[in-house]
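I have placed the structure first, in the form of structure tokens, so that the comments after it can refer back to it.
With one protein chain held back, the other chains of the complex are shown just where they sit.
All chains are identified by letter, namely A and B, in their written order; residue positions are counted from 1 within each chain.
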Amino acid sequence: MTNVMEVYNLLPKTNCKECGKSTCMAFAVDLLARKVKVDDCSPIKNENQYIENYQKLTDLFKTSDDVSEAGLIVHEEKCTGCGNCVVACPVNVSHDPKGVALGKAPKSNKVILRVIDGVVKSSNVHECRRFGEEKILCNACIVTCPNKAIEFV
Amino acid sequence: MDDFGKYLSKPEHEIRIITYRDVFQSSAAEKSKFSDEYKNLSAIIQLDKKDIKKMGLKIGHNVIVKSTVGEVTVQLKVIESDIPHQGFAYMPNSPWSNAIVPLSDDRSGVPEYKMLHATIKDAKNESITLIEELIA
Partner (left out) sequence: MVIFLRNKYSVCPGCSLLCDDIEIEMKGTEIDKANNACIKGVSRIKDTKKLESKIDGNEVNQDEAIFKAAELLQNANNPLIFGLDNSTTEAQLEAIKLAKLISATIDDNSSFCQGPIVNAILKNELKTCTLDDVRDYADVLVFWGADPSNSHPRLNSKYAYYPRGKERQRGWDEDRTAIAIDVRESSSSVLCKDNFYQIPPRSDGELMTALSSAFSGKMPKVSFDIETQRILKLSNILKKAKYGVIFAGLGLTYSQTGIETIKNFLTELNTYSNFHLIPMVGHYNMRGFNQALYNETGYVNRVKFVKNESGNLDIKHGLQYSVLEQLNNKEPDTVLIIGTDPFTSMPHSVAKKLKEVPTIIIDPCETLTEKIADVVIRSAKSGIECGGNAIRIDGTCVELVPIINSGCLCDEHIICKIMEEI
């Protein structure tokens, strides 16, 4: 799990305010919450001296780009494609009662999680119970993962 | 002091080894058993934190594991588990573990895959046993 200090330490720490935040720490907090993107920090993106840290930060936030709003991260290198999360996800179950609910291949395109070529991929994440105004702290995909490959930030 | 230490043989510690299956290693085997990926996932031994400390070994260093039938040099790893398993080490089922697994003397005909008596010591500068050396 990435923490805010790790992220902060990779930032320029100049508090230049170019991003609109008052400090680099505030930017780090928002970055973790997926409210801003790494590229919103113009110095780290454009200045040569930060090139290594830019790469590290980009890698850190890469996997979650398409699911930023629900904050779901799949650590693909830890995923075995077992599909436990796919079958345990209550949203998947309600959208696909004849497919993933029964442990079978997905029959609906509305599922949130599915295994593509050996690794779990997410889509339609706005349907996730952790998303939106009515959100609840559902953790079905996290507790059923044998390798802690899924987390929410 | 360092120079002197070089001439002392490293102490050996007794350990019992349990072999296990690892899906990432099995997957690497499907791709190629001659790959670095397969070696890195196979040629390892996992010990309890406390054992590592007690034996004066270093995580990430290579160790020589020796049984009555052979020896291999593999990398030492630690398991981040809340459940202690002192005295027991784990190795994935692989050509490296099979180099040191003896046959059992009972009538089951099953080798000692799950209870292998061995010794472990620091490998100094020895590198991990190559797969070619295991077949030779």
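We take it that contacts are C-beta pairs under 8 Å (C-beta built on N, C-alpha and C of every residue); 3 or more make two chains touch, one makes a residue touch a chain.
Nothing here was measured: the structure is a model prediction, and the numbers come from that model.
Chemist: Write down which of A:16, A:29, A:60 or A:93 is the residue touching the left-out chain.
Modeler: A:93
Chemist: Among A:21, A:34, A:95 or A:114, which one is in touch with the chain left out?
Modeler: If we include the chain that is not displayed, A:114 is the one touching it.
Chemist: Just the residue numbers, please: which parts of subunit B touch the chain that's not shown?
Modeler: 16, 18, 20-24, 26-34, 69-70, 79, 81, 83, 85, 88, 90, 93-95, 98-99, 101-103, 106-111, 113-115, 131-132, 134-135
Chemist: Where does subunit A touch the missing chain, residue by residue?
Modeler: 79-84, 86-88, 90, 93, 97, 101-106, 109, 114-119, 123, 143-144, 146-147
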